[in-house]
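One structure coming up, written as structure tokens, with questions to follow.
Left out: one protein chain. Kept in place: all the others.
For chain A:
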Amino acid sequence: MTPPAGTVPVAVVAFAQTVHRRRTDELSEAEMLMPVLHEVLAATGLRTGDIGFTCSGSSDYLAGRAFSFTLALDGVGAWPPISESHVETDGAWAFYEAWVKLLTGETDTALVYAYGTSSAGELRDVLSRQLDPYYTAPLWPDSVALAALQARALIDAGHTTGPALAAIAARSRADAAANPYAQLRGAVAHGDPVVHPLHTGDCPPVGDGAAALILAAGDRARELCARPAWITGADHRTEAHALGVRDLTDSPSTRLAAERAGVFERPLDLAELHAPFTSQEVVLRRALDLDTRVRVNPSGGALAANPVMAAGLVRIGEAAAAIHRGEAGRALAHATSGPCLQQNLVTVLEGET
């Protein structure tokens, strides 16, 4: 949706992320989160007690611990009691909840954070437990296998080729060379097939990381940030969970979310796409009608760092940070969840000229 008439505009005013790494064995989730929480608070001069609403995204399945998000709250400083919520998915959806909360006018600041420790388990198997338990989960199809089915469908349909996918991987990792937070940077071998037609280079790194951002409304945003990244629209849509019902070469949910968020009203400078697999960038570029004038994933995207449950929020943060720095005027950020781009969230961020 675009903000209803009469609501005060809301902006991203600060963003921070961890250096994403293969393992963070020495850290608890609260210990991993604290530096990024302190960083966004310091950037705005706010203290925990000043924040009107806090919302987080994570999944207990990643570390195999029930209610782990309640322990992570220790890193926020949740006493005296705060207004708090949690989504059991990527933090991009926590961002959406916080945006809606601010649009209601109930508060004028929100803290959003997300984290994931994929290193604790076998991520490919862990993600298979989100599939339907009747027809799909008993077969244990892993996340790379499902993405590979989508990649094959795209190749068969003539939308891409193996070399074109390799070029997406190479461009992403080359761009990530300038991103100090990325896990995979510079030249990365395309490697052997993992699940053919996807090679190791087509797949995201497995790793741990966290991200946080602060939202503020109206004049509060202008006080806290020299060039706020105003949210001019955000929307999320989902598709049928049965893979065999969907056209895997297309993402109608992304397109619809983009329409409702106002993406197509004016040209974009930048798009941060949450495409963990090279083939998914092909689907998203088609769904979003991105032409060559739009810079896609200068951060390297999820192919360079994919902290599951935080990678979508990182896309929003990277797009906002590009506006904060004056490097982009109008940016799109996309986040996904579920197999083969099942659920998609699109937001548009704009700087004042």
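By our rule, a contact is a pair of C-beta atoms (placed from the backbone, for glycine too) under 8 Å apart; a residue touches a chain by one contact, two chains touch by 3 or more; residues count from 1.
One rule holds for everything that comes next: contacts and distances are computed from a predicted model.
**Student:** Under which of the names "DNA-binding protein", "Aspartyl/glutamyl-tRNA(Asn/Gln) amidotransferase subunit C", "Branched-chain amino acid ABC transporter permease" or "Peptidase M16 domain protein" is the non-displayed chain listed in UniProt?
**Tutor:** According to UniProt, the chain not displayed is called "DNA-binding protein".
**Student:** Which of A:Pro9, A:Gly121 or A:Gly329 sits in contact with the chain that's absent?
**Tutor:** Touching the chain that is not displayed is residue A:Gly121.
**Student:** Check each of A:Met1, A:Ala145, A:Val206 or A:Val294 against the chain that is not shown and name the one that touches it.
**Tutor:** Once the missing chain is taken into account, the touching residue is A:Ala145.
**Student:** For chain A, enumerate the residues touching the unshown chain of the complex.
**Tutor:** Residues of chain A in contact with the hidden chain: 25-31, 34, 37-38, 48, 61, 63-65, 71, 73-79, 119-122, 124-126, 129, 133-142, 145-146, 148-153, 156, 193, 195-198, 240, 242-245, 248.
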